[in-house]
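What follows is a single structure, written as structure tokens, with notes after it.
A protein chain is absent from this complex, but the other protein chains hold their places.
Labels run A and B following the written order; every chain starts at residue 1.
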Amino acid sequence: MDVMEPIQSNQPQFPGDVYEAPGGGFMTSTLQDVINWARSNSLWPLTFGTSCCAIELMSTASAKYDYSRFGFEVVRATPRQADLIIVSGTIVNKMAPVLKRLYDQMPDPKYVIAMGACAISGGPFFYNTYSVVKGVDHVIPVDVYIPGCPPRPEALMHSLITLQEKIMSGMTRDQIRRQHNPDL
Amino acid sequence: MTYEALKITITELAPSALFEEGGEWLNIFISPDAFPAFVQQLRSTEGLDFDSLFCLTCVDWKTHFTMVYHLSSTIHFHNMVVKVKLDRNKPEIETVSAIWRTAEFHEREVYDLFGVEFLHHPDLRRLLLTDDWVGYPLRKDYEDPINMIKL
Partner (left out) sequence: MVEELGTTAEGDLVINIGPQHPATHGVLNLVVTLNGETVKKVEPHLGYIHRSIEKMCESLSYRQFIYTTSRMDYLSSHINNHACALCVEKGLQIEVPERAQVIRVLMDELTRIASHLLWWGAQAMDLGAFTPYFYAFRERETITTIMEETCGARLTMNYMVPGGVMADIHPSFQQKVKEFLLLIQSKIDEYDELVTGNIIFQNRMKGVGFLSAADAISYGCTGPTARGSGVSSDIRKIYPYEVYSKLQFDEILETAGDSFARYLVRMKEIKQSIRIIEQLIDNIPAGDFQSKTKAVLKLPKGEFYQRVETARGELGVYIVSEGGTTPYRIKFRSPGFSNLSALDHMAKGGKLGDLIATMGTLDLVIPDIDR
């Protein structure tokens, strides 16, 4: 994957061994593999939905699409027990500090999915609005972006599976940060 | 009551009111001083009984503000619109929240977005924007080059 090449070229003394796997990326040690596999298969989302995308999130949770097949069943209302925040809906100026506080309260490792056009870039509320934050990545770091207004439940499932693959290959922002700073 | 009958009754109540033609309902302009007594009479007069205020808003006409009150009656099923012209530099008007309780929230919203002061409102503060917001966004001369990206 492209993101590893500049990191490797900037830091020739990379701690650990680097193996070229087909398709890019690198292989971690077996213990790290098992931990990543366990983490990706039991992510607990936080109940966070501000507007219309929340209804599609609720549809994905229900019987027809059912994301609990992939391990996301335990939806927690408190950020202290959640490790995934799916930002579904527009974030406005008044809500941004609340979102930041919720993100800070979540324990590491934590992941973020930006669902819908409003969370990616402000969406339909981009022009001539005085109160919309144009993209949730102005507030918190995002791992997966899902386009759509609102995205279909299948798109949300695809993004959840992408997040799982990202965790298993060690590519989320959280994991890359830890590699550079093992004391974290 | 029909349009004509309403017009006659209102003219008796407030001779200084001006009628605006061409609307779907009876449109009437009244001065801010005569406004409190007039709306009280609209509410309590037999035969008028305007007991439901279903829309309260403000329009910025660049030289002045116009407060617009949409009233209706759940007994006689007639509607009318009361408009009040306000001075743009010092927009002040008496509150109607003692007559219609729904006005508490609506007037807070107009205060928040336009800056109109409602005298004797029980709790006038910002509703939709953050407490430390500077300016009144729905005015026509509101400029915000950071947040508002022009198309």
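Here is the rule we use: a contact is a pair of C-beta atoms (placed from the backbone, for glycine too) under 8 Å apart; a residue touches a chain by one contact, two chains touch by 3 or more.
No experiment lies behind these values; they were computed from the predicted model shown.
Of the listed positions A:Val74, A:Val98 or A:Ile176, the one in contact with the omitted chain in the full complex is A:Val98. Considering the whole complex, the residue from B:Ile10, B:Ile30, B:Leu53 or B:Val82 that touches the absent chain is B:Leu53.
Taking the complete complex into account, residues 46-52, 54-56, 58-59, 62-64, 77, 89-90, 92, 94-95, 98, 102, 124-125, 127-132, 149-150, 152 of subunit A touch the chain not shown. Even with one chain removed from view, subunit B keeps its contact list with that chain: residues 22-25, 27, 51-55, 57, 59-60, 68, 70, 74, 77, 100-102, 104-106, 109, 122-123, 125-130, 137-138, 151.
Quick note on the criterion: only the chains that are shown with their structure count from here on.
Centre-to-centre separation between subunit A and subunit B, using Cα means, comes to 47 Å.
Of all residues in subunit B, those touching subunit A in their complex are 129-130, 137, 142, 144, 147-151. Within the complex formed with subunit B, the subunit A residues making contact are 93-94, 126-132, 134.
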